[in-house]
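Pasting in a structure now, in structure tokens, and then I'll have a few things to ask.
Here the complex is missing one protein chain, while the rest keep their positions.
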Amino acid sequence: MHAFIERLYPICRSITGDGVRRTLSAISERLPLDVVEVPTGTPAFDWEVPREWNIRDAWIADDTGRRVVDFRQSNLHVVGYSVPVNRKMSLEELRPHLHTLPDRPDVTPFRTSYFHEGWGFCLPDRRLRELPDGEYQVVIDSSLTNGHLTYGEVVLEGESEEEFLVSTHVCHPSLGNDNLSGIAVATWLAGAISQLPRRRFTYRFLFVPGLIGPIVWLSRNEERVGRIRHGLVLACIGDAGHPTYKRTRRANADIDRAFEHVLRDSGQEYRITDFTPFGYDERQFNSPGFDLPVGLLMRSPHGEYPEYHTSADDLSIVRPESLADSLAKVLSVVDVLEHDRRYVNLSPKGEPQLGRRGLYRTIGGGGFRDLEPALLWVLNLSDGTSSLLDVAERSGLPFGAVREAALALSDVGLLVETTDR
Amino acid sequence: MHAFIERLYPICRSITGDGVRRTLSAISERLPLDVVEVPTGTPAFDWEVPREWNIRDAWIADDTGRRVVDFRQSNLHVVGYSVPVNRKMSLEELRPHLHTLPDRPDVTPFRTSYFHEGWGFCLPDRRLRELPDGEYQVVIDSSLTNGHLTYGEVVLEGESEEEFLVSTHVCHPSLGNDNLSGIAVATWLAGAISQLPRRRFTYRFLFVPGLIGPIVWLSRNEERVGRIRHGLVLACIGDAGHPTYKRTRRANADIDRAFEHVLRDSGQEYRITDFTPFGYDERQFNSPGFDLPVGLLMRSPHGEYPEYHTSADDLSIVRPESLADSLAKVLSVVDVLEHDRRYVNLSPKGEPQLGRRGLYRTIGGGGFRDLEPALLWVLNLSDGTSSLLDVAERSGLPFGAVREAALALSDVGLLVETTDR
Partner (left out) sequence: MHAFIERLYPICRSITGDGVRRTLSAISERLPLDVVEVPTGTPAFDWEVPREWNIRDAWIADDTGRRVVDFRQSNLHVVGYSVPVNRKMSLEELRPHLHTLPDRPDVTPFRTSYFHEGWGFCLPDRRLRELPDGEYQVVIDSSLTNGHLTYGEVVLEGESEEEFLVSTHVCHPSLGNDNLSGIAVATWLAGAISQLPRRRFTYRFLFVPGLIGPIVWLSRNEERVGRIRHGLVLACIGDAGHPTYKRTRRANADIDRAFEHVLRDSGQEYRITDFTPFGYDERQFNSPGFDLPVGLLMRSPHGEYPEYHTSADDLSIVRPESLADSLAKVLSVVDVLEHDRRYVNLSPKGEPQLGRRGLYRTIGGGGFRDLEPALLWVLNLSDGTSSLLDVAERSGLPFGAVREAALALSDVGLLVETTDR
């Protein structure tokens, strides 16, 4: 995953344009990706698809012709969606178009102007302070034209039409954790799920520009939205922080409960936070007109790690082991939700005789062995109202042990799955 | 307010009589007060209006004629509702009629005998211990006759017939915090509310004798009681303690939630306690036959400050800044309840485009500005089930910011108020 991120890192992405297309093309080498092109001007609820933005070069040159700010050094130097410029200006005229972080003078901030026509440059505050007064040549060789918004979609069909949605944004230029980490984990996650021998749910992966992307997708897929049973946004999941899961607006959706179980059971540090209407694309899925059960997995929450939205969010802060751990956590949640069923105990009056079925120790008096606690919990709570995740929550046992117990009891005919409500 | 308290302090109030009338007369200089006179013997649920009590003078004189206990020095020296007495008695005969606080030997307790014919004197224990044996002349020049129970009522009409009830007791003689503080704050509160440009609720202020007063009022206003949407009793709110709010019997009435929000948001120390059927007149409003949403605002809870119901509860423990703070807190609660509405987001699918409506920053990537978090919270939760107070509670934002956001969104047509359930 880290190598994949290194390869994608130099591309200048935005919410539209060829950077997104090149990124999706790299993903499509690994996944059966549908690339969808939505024309400029297409309405999407309160929005419409903006013009397409592309950029070839941009710089600020001093009177000797030396580039003092140069897009070729870092695509972060240009405010995203800057309109074309080619002018001579004094430093004073230029200053309102220059964005820096005075309290972090060595890094370049990441700024955009998606839905407001404008232009600008971003640079380290220290470099700005060193610029002498004088005339500067300012060039942004960009285009903002009718074109398309581009996104990618992978569907892995399962036994049910009910869907598990995974969404990640693909609109950030040379930033590592935000969100090449999300792109990489989503790509590898789709690969792993495509290899599962059985899938209960249909999995849908979205690689979309932030904000406008999910809004466009939702507007084109309203009739499908009711099928989404679980959902997850992946963002900023490669840094050294511990996992942070942000709940859905509903707060007690199955995805919330599954993440809470998996994280608690991991024995690692973790954080679970309540829903807020800020953040990443969970905002759109959790808007009141949809209220979909879509959570968010991060490591250090966006805005809380110092490199966030600056040039310091580079390849060095993305850790292979964090990527691997994030992927593993999501796969554990997938495992829980794939196998969370409700069962009915067919011998519910008193305990059934587990010993003669080979499921219980033969010598009594000396305490439990192996799966015995899980067997007794599953039998006791399987009255058709509790799912295996309910059993795991109430018993404090790992979901895996509860599931194994349920399978063993099913094998000997003591348990049967139910879908009645 | 403190000057008003100083003026009322010397008056000898009781649950009936001219002390109440003089107090109401002072209030009526500031407010359009209806003074209601209810004749002795009028039934009120399980009670009836008692005889009216008035007192001119009272003393205990030693054999030299010197007054050793003197009503003229403090009206607390006479047990409230004492029947007339004029006898010579030995100290031994007199002793069962003398009330002191042995563990606080320098203060005079406050005692009453409202519903049981009797008489007595209250004095510092130290003074009692200094009284020599001998004969004493005991005089209470009081009258207990058919007359009236007197209370005051102010109604400030609002747009709705739904009422906000504020009640305070006016039956305590020379005690400062209990309850001249309540009388003063209620008077100033009515004044402030009468100046509001709009009132959603009709405000009703009761200045009533404790216990029997609200019972008499309730018995005369049963048909009105269903209109009471919020209610508050004010008592002991001038001392140096921090605000203490006591919940209604329902525990989660809007008034409870509004006080919890205002106190938490104040950043000051405060206390919130559960309902108990003791205390002040909230007992009557919260009786099971009415179960009205009436809370209680105090500072140091009655019975928990050492001066309570003694001569030490004098003008010195009532602080102007505490009176002002208590008034401000109630006005903040009024503000919350006046403006707590439910709204519906008219663009509920995904986020609406705030930028083109001038409600969002134009340069992205650098974090929130001003009202943006409140705008997003209001949009996200406005599905018709959540009120602005719900939004403030869930978001942790101040009610004022939430309300301001709702107004801004209504102004641009993104939000509309709903009264549907």
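For clarity, chains are labelled A and B in written order, and residue numbers in each chain start from 1.
Everything below uses one rule, namely that a contact is a pair of C-beta atoms (placed from the backbone, for glycine too) under 8 Å apart; a residue touches a chain by one contact, two chains touch by 3 or more.
Note that this is a predicted model, so its numbers are computed, not measured.
J.: Quick one: which of B:Gly19, B:Gly147, B:Gly176 or B:Pro214 touches the chain that's been left out?
T.: From the options B:Gly19, B:Gly147, B:Gly176 or B:Pro214, the contact with the absent chain belongs to B:Pro214.
J.: Given that one chain is not shown, which residue among B:Arg21, B:Arg51, B:Arg67 or B:Arg111 touches it?
T.: B:Arg111
J.: What is the set of chain A residues that contact the non-displayed chain in the whole complex?
T.: 345, 347-353, 355-356, 362-368, 373, 376-377, 379-383, 395
J.: Can you list where chain B touches the absent chain?
T.: Interface with the chain not displayed, on the chain B side: 44-47, 79-80, 99, 109-116, 118, 120, 211, 214-215, 218-219, 222, 249, 276-278, 283-284, 286-291, 303, 309.
Everything that follows uses one rule, which is that only the chains that are shown with their structure count from here on.
J.: At what distance in angstrom does the C-alpha mean of chain B lie from that of chain A?
T.: The answer is 54 Å.
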